[in-house]
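Yeah, one chain of the complex is gone here, protein chain that is, but the others are all in their spots.
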Amino acid sequence: MNQNRSSQAPTPDSSHLVEVRGLVHIYPNGTQALTDVSINIGTHEKLAIIGQNGSGKTTLVKHFNGLLQPSQGIVLIRGEDTRKKRTSYLAETVGYVFQNPNHQLFCVNVLEELRFGLQNLRLPQAEINRKVEEAIEMFHLRPYLEAHPYSLNMGARKLVAIASIFAMGPQLIILDEPTTGQDYPGRKILSQAITSIYAAGKTVVFVSHDMVFVAEHADRAVVMSRAKIIFDGAPRDLFVRDDVLKVADLRPPPITQLAQKLTDHGVSASVLNVSEMVSEIRRCRL
Amino acid sequence: MNTQALCLNDVTYCYPGANKPALEKINLEIRSGEFIGIVGANGSGRSSLCYTMNGLIPHSVGGTLEGQVVVRGIDTHNSTTAEIAQCVGLVFSDPEAQLTQLTVADEVAFGPSNLGVPRERIAWLVDESLKLVQLEGLEKRNTHSLSGGQQQRLAIASVLAMKPDILILDEPTSNLDPKGTYEVFSIVHKLNQENNTTVIMVEQQVDLLAQFATRILAMDNGKIIADGSPEKIFAQVELLSSINVQIPQVTQLFHELDQSNIIHSEYIPVNVDQGVKVLEPLLKKVPY
Partner (left out) sequence: MKTTLYYPGDSILHRLDPRTKMVWMICTMISVFIFYNPLVSIVMIIVLILALLYAVGTDIFKNALIQFIPIIILTVSITHGFVNPAGKTPILVGSMPIHLPYFGNMMWEGLYIGVQMSLRITAVILASIILVATTKTEDMVSGIAKLGIPYQYASFFGMSLQMIPILQEEAIIIVQAQRARALRENNLWEKVMALVPLFVPLAVGSMQRAETTAMVLEARAYGAPVTRTELRVIRLAPLDYVLIILFLAVLIGLIVTRIAYGNLSWMDSVRSFWGLFFPVQLIK
């Protein structure tokens, strides 16, 4: 499967935030989760990593903060080899929000949660206070500071987890399956959070198989199937690649599917969302 | 054959120790063979409604249940969960937490063996149930080695083995990938069409519900706010937005086309195929 890129093949250039070359990962039980994966990620992107469960997407991102080490190949974060650094060091540059916020939250109140990561990084008190304030403002958490994290509903808890990682000040934040199990208000909270993080000048990488959410938020989509990257480019370009979608067992958002059934009438096949479709209909109306 | 499967009369329910009711004055009649989708934000009472239908409320969970829940003519106040389990099966949202046995065959056999069904019949039930969910051949597999989609299908099979004709699923696809989600919807649709199983499904995936369900219940704050066909319910855009329920993208499209005066349609499509049918005659034909 040829990789489809909207830019050139990655060249060794330590100005990238994340650089992955020839990455192979084999789990202790023998499963090969990644085969010859190479990818570069910049300092200000909104990137979605898409694929079915078992395609290798979570395995890939766990290399970015050293939770997993390469079996072969190399992973560079700001030019530093992850094999030579601990996760506690890499966590300053790469933040990882786990799928289940319950796995990360344990303090008595939300304020303590926000402080936890920063205290681990051994930053001076003044800086800790400043970063925590920033996170409280950005994610509108002031009314919840005294609350016990487990007394909040799932959407709010997710937001606290994201905020506590953001507060650590990493340049790249990974969100693992952010919309899984969320209801509509929860998704809105997440959308807002991703927009805020990107507006703050960070890179957001979200691992997801929610194509509507991907179409809404990603500038770049990386599709994985069976331990390999089979596509790397704009979501718009992905949705017209039937071959890629078929191999990865994915379908475009319903609105895109609708557009693709009306191409005989001049409707573009790579519609991303409802407003684009409205424009298309206006254009193609009798 | 439109016999009544399930009926709730004036049901109000409070969890133990709660001061606000989780369900308020619910009146609902469900007929055999319907495929019902329940939508609503977290906390709107959807799961509580499901638990009243199979007796977990009030027997396992406790609390105060007012009103009547009648399942196949039996009032749940007067029967045990074990009895009701033979009429109503419940599938939960976490595939792993539902599996209590080690092998696939044991999991399917668990329910019937709890009911004292003779061994030969259990063997037959296991075979039949696994065929219905397309998991035949996997009898000896370890339940934790299956994919999420397979695990949910296994949960459905273990419910079917008790031969209920009402199947309730509480957010069965929330932890599944698109492939697994589609597997679950297909199997449930097949059971509904071929075996006339009554299906009640709580879901966030409104696009898929709009494709398969024949009736939608929208819930908010313990009450049923709207009840009708997918076309009728999803067209009520402002109402659903006020109770934090998503609508299918296709319906959103037609709402905006209407608001922008581009297309006014009497009939609001809720899925892709319906959308194509309505739009085709209204668009230019581009010659090759």
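Labels A and B are assigned to the chains in the order they are written; within every chain, residues are numbered from 1.
The working rule: a contact is a pair of C-beta atoms (placed from the backbone, for glycine too) under 8 Å apart; a residue touches a chain by one contact, two chains touch by 3 or more.
Computed from a predicted structure; not experimentally measured.
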Hidden-chain contact residue, picked from the options B:I30, B:L49, B:V71 or B:A109: B:A109
Which residue of B:T76, B:Q98 or B:Q152 touches the chain not shown here: B:Q98
Hidden partner chain, touching residue among B:Q86, B:Q134 or B:S265: B:Q86
Interface residues of chain B (partner: the chain not displayed): 51, 54, 56, 59-61, 80-82, 85-86, 89-90, 92, 94, 96-98, 100-102, 106, 109-119, 122, 142, 144-145, 158-159, 162
Chain A residues that touch the omitted chain in the full complex: 29, 62, 65, 67, 87-89, 91-92, 95-96, 98, 102-106, 116-117, 120-121, 150, 164-165, 168
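Just so we're on the same page, only the chains that are shown with their structure count from here on.
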Centroid spacing, where centroids are CA-atom means, of chain A and chain B in whole angstrom: 31
Residues of chain B that touch chain A when the two form their complex: 41-43, 93, 147-148, 171, 174-175, 177-180, 204, 207, 244-246, 248-250, 252-253, 256-257, 260, 262-263, 271-272, 275-276, 279-280, 282-286
In the complex with chain B, residue positions of chain A that touch it: 52-54, 153-155, 180-187, 209, 211-212, 249-251, 253-255, 257-258, 261-262, 264-267, 274-275, 277-278, 281-282, 284-286
